[in-house]
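Every protein chain except one is present and positioned as in the full complex.
Let's turn to chain A:
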């Protein structure tokens, strides 16, 4: 009697162990690591993501399904070509694939390991950046350097990927700080012996996509800087780790405008030194931003939105964009997950829209700055997650100016 009870227990233990190992195996095999780059198709139907472990995943937003396409993708290579069902990705043997969502590979070519690449909607322009933030146009025999004047800044040096964006007949590169030097004296392509200590174009730069020449250096940011151009090519907006937000019209890129700081307002350039601290700011059209309900130990109701920028994305064609701040997850409820909504050409935040904390969006890591993207015509925003391999797709309602979660894919 006793012996049979013992045997029964042993059997149960073995069964439990087998089930446990099975569950562990299943979850391990199906678990995704956090997203390192992500791109949403212009119609919002698909999201392509590359993950920390090299997984490449195609997410069907409508069908709410996912399919893993590869396990050796370049971490920063997920990119949907605008207005098409075709995307780019690169494998870890450095082959770039131009591939349709149905699996057809339209083209493939060998390239250097890219740290960010984009392609124009007409497929005429392929731009890619390397680890040291040099920029190239084309591939294969047609490969041509666009920016090659230094080895710095770099991905390793700044800890973020150089972001590139195409709009109209322009493209924009983000950067780090505002390097000096006049454009006339700074050829963007140099012989290696003549390299600059630090790139003259390491800050935000507007380029002509046809001539591949710099149109204007757009100075004023500091530290890690993200910049994007509106799809119609009319506006360039930038934001940085130092909370400075700027914008320019591409028709007069010499005129720099400040985006309002959420608490202080618009910084007034060119005022003399020696004024009172608050005289340098115009706060006339500030709206109240979201704040934590309880004060901290210094009596301050901490704001839940920050202009310390991780990414900027157009969310409503070329009319409105979101400034997405960098924030760590904080257990005390002070995570700064609200993005500011701006109208193009207007310095004042129009609304603050919450990305939520569960799942926590991938806004806590500058090296994952490519894990946020939007489909401006479809009014969709997609982000990775801070702590798991999932994605969140948000829908923006231009009438109500609200942001709601469309789908949390895991």
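Just so we're on the same page, contacts are C-beta pairs under 8 Å (C-beta built on N, C-alpha and C of every residue); 3 or more make two chains touch, one makes a residue touch a chain; residues count from 1.
Everything that follows uses one rule, which is that contacts and distances are computed from a predicted model.
Between the listed names "Peptide ABC transporter permease", "Aldehyde dehydrogenase family protein", "Lipoprotein" or "Alpha/beta hydrolase", the UniProt record for the complex's undisplayed chain reads "Alpha/beta hydrolase".
Among A:226, A:267, A:321 or A:394, the one in contact with the hidden chain is A:267. Contact with the chain not shown here comes from a single listed residue; of A:99, A:243 or A:392, that residue is A:243. Residue-wise, the contact with the chain that is not shown comes from A:222, picked out of A:92, A:222, A:249 or A:402. Here the missing chain is touched by one residue of A:113, A:159, A:253 or A:345, and it is A:159.
For chain A, the residues touching the chain absent from view are 152-154, 156-159, 176, 180, 195-198, 222-223, 241-244, 261, 263-264, 267, 277-278, 280-281, 297-298, 300, 302-303, 308, 328-331, 364-367, 386-387.
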